[in-house]
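Inspection log for the structure reproduced underneath, given as structure tokens.
Only one protein chain is missing; all other protein chains are in place.
Chains: A and B, in written order; residue numbering restarts at 1 for each.
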Amino acid sequence: MDQRARRKIRGNHPSRTETRKRIRQNENSVRELWDNIKHANIRIIGVPEGEERDKGAENLFVKIIEENFPHLRKETDIQVQEAQTAPNKRSPKRPTPRHIIIKMSKIKDKERILKAARERPQVTYKGKPFRLSADFSVETLQARREWHNIFEVLKGKNLQPRILYPSRLSFRMEGEIKSFP
Amino acid sequence: MDQRARRKIRGNHPSRTETRKRIRQNENSVRELWDNIKHANIRIIGVPEGEERDKGAENLFVKIIEENFPHLRKETDIQVQEAQTAPNKRSPKRPTPRHIIIKMSKIKDKERILKAARERPQVTYKGKPFRLSADFSVETLQARREWHNIFEVLKGKNLQPRILYPSRLSFRMEGEIKSFP
Partner (left out) sequence: MDQRARRKIRGNHPSRTETRKRIRQNENSVRELWDNIKHANIRIIGVPEGEERDKGAENLFVKIIEENFPHLRKETDIQVQEAQTAPNKRSPKRPTPRHIIIKMSKIKDKERILKAARERPQVTYKGKPFRLSADFSVETLQARREWHNIFEVLKGKNLQPRILYPSRLSFRMEGEIKSFP
């Protein structure tokens, strides 16, 4: 069978490319939905199991705020919408403690807490360090990792790159700020 | 045209299987999004139409709590986020009353109410029985129905099966708890 015949066969399926494009758009939209749902979430990573079960995840979060950000506790009325232990998707036998997800009532409260966390050398629970992080979809985390490599190259060239929420990259070129994607 | 030629043609579309896999992953992700959005919902099934229209769906829900779970009313401050009548997707002429969806502010309150409902022989509104249920996506309900058959077989073999949220199945085999999918 020659090239022409092949093209003809392909001609029967004009929407192959179109189909792939629609699948990709759908994937992007689903990723944005996940990020939207997780937008007000804070992840607590590395607090030993057992602690939060005894006291409840929400109570643990209050203790963390008191230990690390007492000024936030006083200044604003930070409201927790929901507090849950994240399912351990990989393997139930892994020795690492499962993450705790705190859904704040307001995105602003999440941002205020994460900003305060970045400004401290470390956050601790009963004196032991752990991590506070935003909560992204698996796909966005992957995209951020990929941007990170490009970020380092741009930084090396002094193009002032920034990673924007949730996984866009901006940099400065010839006096203009450009952003991707 | 022989096998080899066919394979060649298929060779032009190496991502057929890949495409199907991505569609399936996307479908799963969309199902999980729906279950996530519905996670704090309670469905009220079988309360005659008209009742809730006169009083409002949220007020009806308060009446149901008072009639069936007065201890929950006192013990905790159960907060309703949203109360709505579910659209009747099938046929607007069906004589069955439409479901009412109650979105709780906290998932824990939903769980507490459904647990209390399971512990009673029946729940009633003005003395007449109706049903309280979790709110799942169409796809998850389908998956649960499929698990249900397997559940019965495993139960017959005394493997202590359990259906987990939203549509996973666990059972005990040789002293170990296994779960699917």
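Basically, a contact is a pair of C-beta atoms (placed from the backbone, for glycine too) under 8 Å apart; a residue touches a chain by one contact, two chains touch by 3 or more.
Everything quoted here is computed from the prediction, not taken from an experiment.
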| item | value |
| --- | --- |
| Positions on chain A contacted by the hidden chain, ascending | 1, 5, 8-9, 12-13, 15, 19, 22-23, 26, 29-30, 33, 36-37, 40, 105-107, 177, 179 |
| Missing-partner contacts on chain B, residue numbers | 1, 6, 9-10, 16, 19-20, 23, 26-27, 30, 33-34, 37, 81-82, 84, 92 |
